[in-house]
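As you look at this complex, bear in mind that one protein chain is not there, while each of the others sits in place.
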Amino acid sequence: MTLKNRKESRREIFHSKLGIIEVGFSWIFILIAGVVILGLFIYISSDQASFFRDLINANLLKDLNAIFVGATVSKDTAALFEIPKTELVFDCDSYGIGGVTHPLTGHIVYAPPLLKTNELITWTKPWSLGFRVTNFLYITSPFIKYYVIYDSSHASLAAEVYDDLPDQLTKEMIAIGNADGSYIKNQGYDRIHVLVLAGSTYRSSNLPSSLYNPNDFKGYGNDEIKFIMLYDETKIADTILKGEIVIKNKKQEQQDFNEDFGGEPRLSQRFYDFSSLYAAFISGNHNVWQCMTDKSYSRARDVASIYKSRTQSLNSNILFPVCNGLYTSADNQFTIMKQNLGDSGVIIKINEIESDIILFHNINNNLERASCPLLY
Amino acid sequence: MITLKNMIGGNAKRTKAQAEIVGITIVMVLIMLGIVFVIKYIVLPQDYNIKDAYDKTQTAANFMDAVMKTTTKCNTLTITELIQDCAERYGTEFLYNCPEDTMAGICPGGCDSCTYLNASLEHILENSLDEMPQVHYDLYVCRWNHANGECFDLVEGDMISYFPMHDCQDGSRWTKGYEAKRLAIPTDVGNRVMQMYIC
Partner (left out) sequence: MMETISVLLVFLILLTFVVIFYVNISTSSAQSGREDITNLKAVEISQLIAYMPEFQCSSKNIVDENCFDMLKLEAFGNFSITTEGQDAIATSYFDIFEYSRIEVNEIYPDSTKSWLVYERKPESSRVSLKRTFIPISLYNAYDNSFAYGILNITVYS
């Protein structure tokens, strides 16, 4: 082999070794670049996925808000809406889906704390303390079962309540003597709300234990079965229902059943108007019911101020002694009502509001008889 | 010269060219997708505007409800009562005599109910709907011909009021989408209607 040939063969070997080294580095480079690019795309796609999930939830909440506004302004109407299957969470100030929330923006909304549904039922009823204060918006789903259970002395009230409830609701009316396991069965609903219209004679032992029998309803959590008890109800000013409400969960009702109502006394809450009763029944949630009720009394304070000012204007401009006497009484009564309603969301004298309602009702009737412009 | 080596080399070149074409095709497909994307989101017309649709529907319905109840200064008659008087006593000496409304500048020196009605409607329209640039309307108060869905205007007294803007129509053809609302007014000489088109 000549020197030239030896050099050439050495060069070939060197280049071939270079080729081996370069191929190795090339693969390493490809791997690194590939991992970086793949990682970038995976990161972008997962980030965008969660962003768009939130965006979809936010858009759905925006659309729901428009539905709720439309429902709120249409009093005494009920509607069933289909929505994407979702879990809606309600509290005192907002509602939300998947961590994205939307404020309730001044609406008075009563709903169970969690709705897992693809159908929403909205229902609106006006709430009044003599004069109309606001509309209550109730939101629920067909997957919640509503029982109205009554004794013989409350049959007509039960019929009135049951007929008033919208047909879209999954509802059933049962006489207390029949409220046993053959009527009240586990039918796979998400929640069960039971309105008991049996007054002060009601004892938990009268209601058979089907609803908290561990074997019958063992799949239900304590807060998934709610009992709404009505006590001391009467009608004032012809149409306004007044009474006391207690909201109990499954465990509390079970305790009362076991202790035959001799156990821990349950705090009751005074309410006015059928709308408040429905609010407790539909939502079955004491915290939401309490906080929305506080908001509605705060709204009542503002409306009372406006009616008071309006009454003063009427008194100054309608110079007819019969009318003026009635307007003066009404003006004084509005002042008293505002004191009873209290300041800053704290209701001081809720029981005294009853006499305000009755007086306004009588004054308005007298104004109508005297052909004077009405208070409301 | 055709040799096995040349054939193999030729195939390799053709294969390389095919790979290039595949690459170009993929790029072309991506560009087409991009163009479709651009057209969908930028070039195509805007989506339905809820506010404009709501404004049109509400304006027609609310206008007629509000106007019909309005109490005029012609002996505190409402617009509805003026329409009824005009329809029932048109062309007779028994038409209501209305005093001048100095505040609105209507009916100087006094006039009959038909003239007062038209002047009131004109005043209301000029100071409300005419000031809304997005609102175009036609308003009629007339005896309605249910056969052809239009006002009778052949006989005097059948067409009481007529306020066309004609911005919605080209001759008799509707050039734009419109909302229509009709209210019936009972009179002793048959129903009259207030018909409004808003586009």
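Observations on the structure shown:
Going by the order they are written in, the chains are A and B; count residues from 1 in each one.
The working rule: a contact is a pair of C-beta atoms (placed from the backbone, for glycine too) under 8 Å apart; a residue touches a chain by one contact, two chains touch by 3 or more.
Worth saying up front: this structure is predicted, and the values here are computed from it rather than measured.
In the entire assembly, the chain absent from the figure touches the shown chains A, B. The chain that is not drawn here is touched, among residues A:V73, A:A155 or A:A370, by A:V73. In the complete complex, the residue from A:P84, A:G106, A:G219 or A:P321 that touches the missing chain is A:G106. Contact with the omitted chain, checked across A:Y95, A:F131 or A:Y147, is made by A:F131.
Where chain A meets the omitted chain, the residues involved are 22, 25-26, 29-30, 33, 37, 62, 65-66, 69-70, 72-73, 75, 103-106, 126, 128, 131-135, 295, 298-299, 302-303, 305-310, 313-314, 317-318, 364, 368, 373-374, 376.
Interface with the hidden chain, as seen from chain B, comprises residues 34, 37, 41-42, 46, 49-51, 54-55, 58-59, 61-63, 65-67, 69-73, 76, 78, 101, 103-104, 120, 123-124, 127-129, 131-132.
Here is the rule we use: only the chains that are shown with their structure count from here on.
The centroid of the Cα atoms in chain A and the matching centroid in chain B are 40 Å apart.
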